[in-house]
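One structure, as structure tokens, below. Some questions next.
The other protein chains are all here in position, but one chain of the complex has been omitted.
Letters are used for the chains, namely A, B and C, taken in the order the chains are written, and counting of residues starts over at 1 for each.
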Amino acid sequence: MKARVTIMLKQGVLDPQGKAIEHALTALDFDGVNEARQGKIIELELTETDQAKATAQVTDMCEKLLANTVIERYDIELMD
Amino acid sequence: MKARVTIMLKQGVLDPQGKAIEHALTALDFDGVNEARQGKIIELELTETDQAKATAQVTDMCEKLLANTVIERYDIELMD
Amino acid sequence: MKASVIVFPGSNCDRDVAVSLEQAMGQKPNMVWHADSELPPSDLIVIPGGFSYGDYLRCGAIAGNAHIIRPVKEAAEKGAMVLGICNGFQVLTETGLLPGALMRNADLKFICKDAPLSVETSDTPFTKGYKQGQTISVPVAHHDGNYRADEDTLDRLEGEGRVAFRYADNPNGSARDIAGILSENKRVLGMMPHPERCADPLLGGTDGKALFTAIVEELS
Partner (left out) sequence: MTKPVVEKPEATPLNPYTEITPELVAEHGLSEEEYATILRALNREPSGTELGIFSAMWSEHCSYKSSKVWLKTLPTEGPQVIQGPGENAGVVDIGDGQAAIFKMESHNHPSFIEPYQGAATGVGGILRDVFTMGARPVANLNALRFGEPDHPKTRHLVGGVVAGIGGYGNCIGVPTIGGEMNFHSAYNGNILVNAMTIGVAQTNKIFYSAAAGIGNPVVYVGSKTGRDGIHGATMASAEFDDQSEEKRPTVQVGDPFTEKLLVEACLELMSSDAIVAIQDMGAAGLTSSAVEMASKGGVGIDINLDHVPTREQAMNAYEIMLSESQERMLMILEPGREDEARAIFEKWDLDFAVIGELTDTERLVLRHDGGIVCDLPLDPIGEEAPEYERPWEETPKQARLRPHEVEGTDDMLGTLKTMMASPDLCSRRWVWEQYDHMVMGDTVIRPGSDAAVVRVHGTNKGIAASTDVTPRYCFADPVEGGKQAVAEAWRNLTASGAKPLAITNCLNFGNPTKPRIMGQFAGCVTGIGEAARALDFPIVSGNVSLYNETNGVGVLPTPAIGGVGLIADLEKRMTLALPDEDDLVLLVIGNAKGHLGQSIYLREMTGKEEGAPPAVDLEAELRHGNFVRDLITDGIARAVHDVSDGGLLVTIAEMALAGKKGVALCEPKDCDHPHAFWFGEDQGRYVVALSADDADKVITTALKAKVPVTRVGKTTGDQLTIGDTNTISLTDLNDAFESWLPTFMAG
């Protein structure tokens, strides 16, 4: 089973990368970009086949390692 | 309209960050992770409301700036 | 000889390379602001090291789209010499002036130290002051110096004598130990190591000096 973890900075946390991308897009004459935010994505190939167990396992990974919950929030998506 | 661009290293391009995550997970006794790959996600708030136009616009952004197609592939998802 | 150093927001080796150029040329280079759309007449364009735009998004990506890049490319097409050091090398790959890409170091850490390099060709206007096969010591200081290109490109670079420098002790995982590469006409050089950091005996080495001297000889 495959899991995809999306990690974004929490609302309100400064996102310098997003800000720089916004500027750069404007400088390239792309109009109509009101906001850009950058995050990370981590794709995991798991041996686990049970959905619930996989979710629990990946949540644990996020809390312990993948995300920095001080400033980031995460989202887990499972795919087969 | 909101667009979410997912940028991953192309298959075959070595992903040192992914490898490091794999190792770190194993060190934390998470078993059954066969592979980890890390990518970027960029969320854009667009003024554009037309799906087709938005897709075209974001594709253009990816080609010109957001992705380096020498080593990366990208994926666009629109949400409202 | 006229030289220009391009300054991006976040460039931080612009002054360092200007000092080395001045020592070699006897006159100061032009410092050219990234937002300018025109380049003063230049035989040599230097894209310095640093963190243009904070290295946000991807090293060199945002700088690769700056206004000044179009005239830089035009000048390169007309045969001007272009030297990209560190972040400058990353910018050159982003603009397409050089092939490939620079990824995060294999061990994911920023690395700053003297790196022994082997000079792979002395048959270029940049490296003619060295002997082919000579080992020189030049500092590296980067987080993303891991050179990548597909196998065909790598073969072509090697076949055409376009690998300028290789690491004697690969610090970052670069494909085929590549530390610096040249354009087809060998007038564009991108390299991760910093020759401007070893062109003054007080700084602990002078192996970089021959590169600047060679450029000045070529262009005067």
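As a working rule, a contact is a pair of C-beta atoms (placed from the backbone, for glycine too) under 8 Å apart; a residue touches a chain by one contact, two chains touch by 3 or more.
Quick caveat: nothing in here was measured; it's all calculated off a predicted structure.
Counted over the whole complex, the shown chains touched by the missing one are A, C. Of C:M31, C:I111 or C:L219, it is C:I111 that touches the chain left out of the display. Checked against the full complex, the one of C:N12, C:N30 or C:T213 touching the unshown chain is C:N12. Residues of chain C in contact with the chain left out of this view: 9-10, 12-13, 15-16, 19-20, 49-51, 53-56, 109-113, 139, 141, 143, 194, 196-197, 200, 202-204. Contact between chain A and the absent chain runs through residues 9-10, 12-16, 19-20, 23, 51, 55, 59, 62, 68-71, 73-78.
Note that in this section only the chains that are shown with their structure count from here on.
A separation of 29 Å divides the Cα centre of chain B from that of chain C. Centre-to-centre separation between chain A and chain C, using Cα means, comes to 34 Å. In chain C, the residues that touch at least two other chains are 57, 61-62, 65.
Multi-chain contact residues of chain B (touching two or more other chains): 64-66. Looking at the complex, you find that chain B touches chain C at residues 13-14, 16-17, 20, 64-66, 68, 70-71. Of all residues in chain A, those touching chain C in their complex are 16-17, 20-21, 23-24, 27-28, 38.
Residue ranges on chain A touching chain B, taken from their complex, read 6, 8, 18, 21, 24-25, 28, 30-48, 57, 60-61, 64-66.
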